[in-house]
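Excluded from the complex is one protein chain; the other protein chains are retained at their positions.
For reference, chains read A, B and C in written order, and residue numbers begin at 1 within each chain.
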Amino acid sequence: MSAATSRYDAIVVGGGPAGLAAAYTLAKGGASVVCLERGDWSGSKNMMGGLIYSQPTGSVFPEFWREAPLERHVTRRDMWLATGDSAIKLSFETADFAVEPYNSFTVYRSSFDKWLSRQTAAAGALMIRETLVEDLLWDGGRIAGVRTGRPQGDLEADVVIIAEGVNTFLTEKAGLSPCPPRAANVALAVKEVLALPKERIEDRFDLDPGAGAAIEIIGETTGGLPGTGFIYTNRDTISVGVGVLLDSLVDNRAEAYNLLERFKQQSQVRRLIQGAAPREYSAHLIPEGGYSCMPRLYGDGVLVAGDAAGMVNAINSEGANLALLSGKMAAETVLACRERGDFSAAALGRYRLLLEDTVILKDLRKYDNATKFLSTHHHLFGLYPELMAALAREFLTVDQLSKAEKERLLLKLFRSQVPTRRLLKDFYQAWRALT
Amino acid sequence: MPEDRPKISKNSPDDAARAGKDAAQDSSTAGGEVWVVVEQVAGEAAPVSWELMGEARALAEALGVRAAAVILGAGAPELARQAFSYGAAAAYTGSDPALEPFITDPHCQALVDLARAHQPQIILLGATTRGRDLASAAATELETGLTADCTHLEIDEAKGLLKQTRPAFGGNVMATIITPNHRPQIATVRPGVFPLPEAAAEAGGEIIESRPAITAAAAAVRQLQFLPNPGEESLMGAHVIVAGGRGMRSAHNFALLEKLATELGGTVAASRAAVDAGWISQRRQVGQTGQTVRPLLYIAVGISGAVQHLAGIQESDVIVAINSDPDAPIFDVADYGIVGDLFEIVPALIEEAHARLSGAAGSDAAGERQIGVEST
Amino acid sequence: MSIDVRRFFRRKPGETAAGREDLPSPEQLGMPQPAPTVANKLGLVKFNPDTESHLRIIDSEVCRRRCRQKFCTHSCPAQVYRWEEEEKQITVAFEGCLECGTCRSGGCPYENIEMRYPRGGFGAQYRFG
Partner (left out) sequence: MAFHSVVCIKQVPDTTQVRIDPETGSLVRKGIPSVINPFDLFAVEAALRLRDEHGGTVTALCMGPPQAEEALRKVLGYGVDRAVLVTDRAFAGADTLATTYTLAAAIRKIAGARNDQKAAGNEGGEAGPRDADGEPVDLVFCGKQSIDGDTGQVGPGLARRLGFSQLTYVCSLLQIDPEKRKLRAWRQREDGRELLEADLPVAVTITEACNRIRYASLPDLLAAADKKIDTWRADDLDAERGRLGLKGSPTRVNRIFAPPVRQRGETVGEPGMEPAAVAALLFDRLSERGMKPGVARA
């Protein structure tokens, strides 16, 4: 492809996992594609409180784990119910995750995404960085290209794949999502990267060299607001953060950084990060609206993928892998449409069908009500962990009370705090929403 | 291979200073004087030259050799006399019309000729725009090592090598550099690093005159005009800097800083935020993408202290911060922090400075660091 | 047998911390002193600020008259927005913006903040992310 080309088969807006998977797949499929990234490099604007999974990532970038900059392969997943002074910890650990293809990894997005972009460029996609797409070009009712913030910045293509991330400026302009993401449908995550020598990390988290742990904490971590805390081990740093639904944060006039400081001070957390020196602070939104809040995924000459399409499974903290898969499918759709030279909404609608068939939409549909449920059931994050901890504490405390008396006491406590009907209702709804 | 090339270290022609000490030294460092290249404008020496003379003398004593001044251009006899009073045992002078005003190339030719003829083991220059230029050119010509902007010099007793310590990576790292196998060892040193030695009243020394052979090629650069800093002193050599940031709110308010700077005999600078806002010229910008400053006193007014700014000021002797936000990161590096409204504090400082200046006039304080330069 | 909830809880059950007035202070929590402020946290991030702001308060009258809580001063994780009591307006320190989008997604319930992304190549740069 020559430099003089000003018209491309496809333009991909955004050089994150979704955009890069799309551009990579398109380039491999022989299409001329330009991928526009607003940051200095891919990943320079990205952060994550999650993991990179081998299977979906490998399905786009085969055997990426051999060369990509990865921090640790995760062999242990913990879930804590925390109350501030107590915690119930569920831990799963397996040696299966310590061998290829490892299941999942912690990464620094700044270097991992950059690596993905190098692969994408090597595959033949034109990577243009430091360039913000400000608007879409229209040809009648069809999207015909993009307008960047650069002088002489217009660019035309048969199709535009919008992978702009959680702030859906262009998706809205394309008329696919009528309103900006509302506070009820997004979570604000803030995170710190804290440096600690790798041996000390392995000691504290009880890990084999090179292996990593991912800990998700619900309960008091977020001051009782619906959200979670998380801790991930990197090679010689620890990522610590909290994510909170934005509407409850705003309603309570709580500050995300203060929640993070509180979280870091909880005794179970503090022990893990003691003496670690801060290296970076970051903040990002996460689209947690789920299935029913997804925009329309296609239009005439346009497709939407990744966070912009709301493809985040908030319950399992999965986003990057859904982004990768959706980007890949958007590209496959475009390649198929290219054969027939038809980029109408009707033809591109195939993307939706492809997605319906995959784990992405199946999972998203399954958890559709989760966010709504969580945001309307604040007490799940405050009361229930407290009750569970009270239960554990009472049973493990040996004093004058007999176990039978303790049981009676606890039953009374539960009833006094949660009427049985409400308890049943909560559990039923939780089961419906989360399973 | 550098090891195979001839070195300019042995058989120094000089001997006078080696008298007291045995020449039983490592062959690579035997002999060879310690030189200071005197920077001068129209016969007036830059203070850094005499600061270096004091240090050169100490180094020379440690090596058992003599310290000498190199005076190129005008004012030779008088400058040589001064050099002796600050510790030089000899002065190499060279005069040629091409050496006035200072242009790097002819000075480089003259210095290189002298070095080749007399084989000093150490040459020191001030880390000024002229000194850094001349040192770079001469070191390249002599194919030897040069360490810029040193803040500490020391002789390695065992090997007789000059250990040159300097900041790198924006002041986040200190490095000690040596030049093990090449001579001379050349270093530039920042002004104000070494104290001005006390001038000895009765001091003499040997004057070695030379007539540098300057080729026509040296005339490739010509000075057409010189504009001294009009009121605003350059940031490079300023002893006192009063800098304003976003908190200044407008270009107009920088007049307040000008006033304070004038009282303290300093100059005004700014953070990138203030420059970007168009309140002050880019030439006054301090920080990673502006200038690195190292005054005796840096007063940061309404500057929050982004890392990029701190990178440019952390080598200041004393930092004073004035900010209304007690959490501003600038306070983490400030020796003295004032939390308050700058529009109240700065006028008070101006008044106080003025009062103290009037009171202090005439008092003698040799050796003390003065904030406030002579006003003419 | 009457039950005393205090046996089980350190504080009133179900109470959320965020709404409470008596949030423990950093000192009570035994935090290192001085507590890391947002300004210090932002000091860890590399910024390449543009000369013009990509954030704009649409109508400062709304901040003055309608918004009593000054929501943006709490919701923004980078403390970009500050209420200046003297000038009766919100100041926007766009140079330290992390570009998360909170202010356009409900961080200002009055939808009184216009947020764009900085020009390509400007703004925050994460080294880790």
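Points worth noting:
Just so we're on the same page, contacts are C-beta pairs under 8 Å (C-beta built on N, C-alpha and C of every residue); 3 or more make two chains touch, one makes a residue touch a chain.
All figures in this text were calculated on a predicted structure; none of them were measured in a lab.
When the full complex is examined, the chain removed from view is found to touch A, B, C. Among A:V60, A:M127, A:V159 or A:L387, the one in contact with the hidden chain is A:M127. Checked against the hidden chain, the listed residues B:S49, B:T104, B:Q119 or B:S271 yield one contact partner: B:T104. Between the chain not shown and the residues B:S49, B:N253, B:S271 or B:Q285, the one that touches is B:Q285.
In the full complex, subunit B touches the omitted chain through residues 1-2, 4, 41, 101, 103-105, 108, 128-130, 132-133, 135-137, 139-141, 143-149, 163, 167-182, 217, 220-229, 234, 236-237, 263-265, 281-283, 285, 288-292, 296-297, 307-308, 310-311, 314, 318-320, 331-340, 344-345, 347-349, 351-353, 356-357, 360-361, 363-365, 368-376. What subunit C contributes to its contact with the hidden chain is residues 34, 46, 119, 125, 127-128. On the side of subunit A, the interface with the absent chain consists of residues 1-3, 5-6, 34, 40-41, 44, 108, 110-111, 126-128, 131, 148, 150-155, 197, 236, 279, using the contact rule stated above.
Simple rule for what comes next: only the chains that are shown with their structure count from here on.
Subunit A and subunit C have Cα centroids lying 22 Å from one another.
Separation between the centroids of subunit B and subunit C, computed from CA atoms only, is 45 Å.
If you average the CA atoms of subunit A and of subunit B, the two centres end up 54 Å from each other. Of all residues in subunit C, those touching 2 or more other chains are 38, listed in ascending order.
Listed in rising order, the residues of subunit C touching subunit A in the complex are 1, 3, 5, 8-10, 13-19, 23-24, 26, 29-31, 35-36, 38, 41-42, 44-45, 48, 69, 71, 74-75, 77-79, 98-102, 104-107, 109, 115-121, 123-129.
Across the complex, subunit C is touched by residues 246, 272-273, 276, 304-308, 325, 327-329, 332 of subunit B. Here subunit A touches subunit C in the complex through residues 37-40, 43-48, 83-85, 108-110, 113, 129-132, 134, 148-150, 166-167, 169, 180-184, 186, 188, 190, 192-193, 220, 223-225, 234, 237, 239, 246-250, 252-259, 261-262, 265, 278-285, 378-379, 382-383, 386-387, 390, 393-394, 408-409, 412-413, 416-417, going by the rule given at the top.
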